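The complex appears here without one of its protein chains, the remainder shown in place.
So, chain A:
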Amino acid sequence: MATASRRIGGPGERVDAGLKVTGQARYAADVALPDLAHAAYLGSAIASGRVLAIDTTRAEQVGGVLLILTHHNRGPLGDLPNGDGTALAPDPRPPLADARVHYHGQFVAMVVAESPEQAAHAAALIGVTYEPAPCLVDIDDAEAIRLEDNPRRGDCAAALRAAPVALDVLYSTPVQHPCPLEPHATVAHWVGHDLVVHDSTQWVLGDRALLARAFGLADDRVRICAPFVGGSFGSKVCTAAHTLLAAVAARRLGRPVKSVLRREQVLATIGPRAATRQRIQLGAERDGRLVALRHHTRSHCAVNSGFPDRDPFHEPTSGVTRMLYACPNYEAVHDVVPLHLMKPGWMRAPGEATGLWALEGAMDELACRLGVDPLELRLRNHTAHNAHTGKPYAGEHLRECYERGAERFGWARRDPRPRSMREGDAFVGWGLATATHPGNSDDASVRVRLDRDSRGAYASVATAGVDLGTGLYTALAVVVADALELPLERVHVELGDSRLPPAPVTGGSNLTASLAPAARAACLQLRRRLLGFRRDPDELAAWGELLARAGLGPIEAVGAAEPRGVPGQYAYQSFGAQFVEVRVVPELGQVRVTRVVGVFDVGQVVNATATRNQLIGGILFGLGQALLERLVHDPARGVPVGADLAGYVIPAHADVPDIDVSWLDTPDPAFNALGCRGAGEIGITGVAAAIASAVHHATGIRVRDLPITPERLLAELAGERED
């Protein structure tokens, strides 16, 4: 490891990598406590209806069983916060609330036993009698409810009618799942009347607020620890049902309880990305400039979403279609379709990954229709301000992303005719799409403490924010090392504990952008305090020496993310251009992505190594979205089919193409003191559309429904041969 202080934006190893490669990083399920009991769950065998009777006699006889909870004996819980911004429950009703069943796999019983084997065995022996009711799990086969929020500008209908060129297309996405590799896990224990929970969560303060309310405790009587979380991608924002039950059981038993979801329970009971059907209508001039854009989305929600009192969770597809391209007339309509499925939730770039799939697909179709190069079409519709709010972007470099990406990819050599490029048996296709994600940040605070030992000064950095694999440990260490001019190994970072200074949920690519400036602000406070102890303003004294001279022990400061500039003056947005090459062997119908080039503007990069890794990870999420991932439910019974990692296929080593990611060095100083915007989600946003465009270029086949499977392409290719 380089010992010199590392520059912001430079490359470098992760500060927590050593713990991770030796198996020493402690995730929630790794927490060992004396007297630990183990939980297992029985999920409902029906997707809709009621539980008539539960027979636990056989389960109770299993040796080691300590407790069986059902809706009959779960006991009361306080009102859970929902919709007030302090915490989120996945489901408006707490678990084991009553006899109603509204999705397959919904917990109907919890067993706690001395060992995991005993708990699992006993859960399997519980007999449940159901009264099933008809279930609906197909978004195309159920009634929709129109939501009221219809963003619009101009007169879309009239402009569509009058447009010289019109396009009207339907793009679909299936139910997909964040499916982090770490299954959701909780260890709950009570210390006296205080609750301590080790949880895999994106939001320790959300967990704390929810559990405090559930048990009628003051916030400071609940402590949540999440120093390491094994990925999340949106799925660990809500406080999961099993986390709440683990705390209930631990209190009942007076023992710590460990609860780890099985993979099929992750897929069935943790909110997925909603299925969408998106109708895009484009009206354009003959040169390709848009005059009208209408975006009508249907997305699924849960029958028990709590609507209309609560947000049913609608996949926010129109957030991106309304702002991306200059277009005077716009309208978005959103319908939700209640289904007997787990309530959907966030999955990496919610809204952008789905909305851009539809919009960028339609833009490629428009380019083909007009005979305009798809890149040129984007340039003709480019805007330097948010097309919907009219606010100028504080920093906007999309044209440069297109330009650099095209050059790195070799886009100019593209023959626009479908099936014009071949290599051996394979058709080769090139496609591109725009990537974008809003610059988000939230109130956040970081404590930095400066102390000294025999080797001089060192800093301890602490915040409740959680590192999900994003590199937050490293980013904060780099920022503090830089601001205090300390070697990196003299900075220690502590994260993911609700007792540390408050930080927001890790979500919306917000955390580095919120916490890095806060950490820097704390360092600047410390500098100001210590610099007063210099003998004269030019003296170059080490911090350790100034601390000694001041006769101080450790000094500390809490920095906050400060709002910059005039509120509401600017829009903050990250952009990118993504270029994809695919190969399709017509006899196999299999799409192989062979090359991806992505050039991004994410503002100031804090840690180049982790940022590159994250952008690549986003691109691979997009590859999964485009080619592999689909959670299917049996339409008759609502059972998730193949709810495991063989059925829900995510990208593996062998799927990985050659990926070239880079970024512009373009800090956004109006956004925050470091000018950084976050890079967790933008990587996924344009990938699916770029892949589908490349598939069209390769084969002439336009796929508007994900994932693009071999069966689908083979069917189309076979159909052609018959024609």
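The definition used in the following text is that a residue touches a chain if its C-beta (ideal position, glycine included) is under 8 Å from a C-beta of that chain, and two chains touch if they have at least 3 such contacts; residues count from 1.
One rule holds for everything that comes next: contacts and distances are computed from a predicted model.
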Message: Name the omitted chain as UniProt records it, choosing among "PepSY-associated TM region", "(2Fe-2S)-binding protein", "Sulfite oxidase-like oxidoreductase" or "Spore photoproduct lyase".
response: "(2Fe-2S)-binding protein"
Message: Please identify which residue in A:P116, A:P487 or A:P502 touches the non-displayed chain.
response: A:P116
Message: From the list A:W190, A:F233, A:Y393 or A:W411, pick the residue that touches the absent chain.
response: A:F233
Field: Contacting the left-out chain in the complete assembly, out of A:L181, A:L531, A:A550 or A:A715
entry: A:L181
- request: Quickly run down the residues of chain A that touch the omitted chain.
  value: 13-14, 16-27, 29-30, 32, 115-118, 121, 179-183, 228-231, 233, 260, 262-263, 468-471, 609-610, 612-614, 616-621, 644-646, 650-654, 656, 659
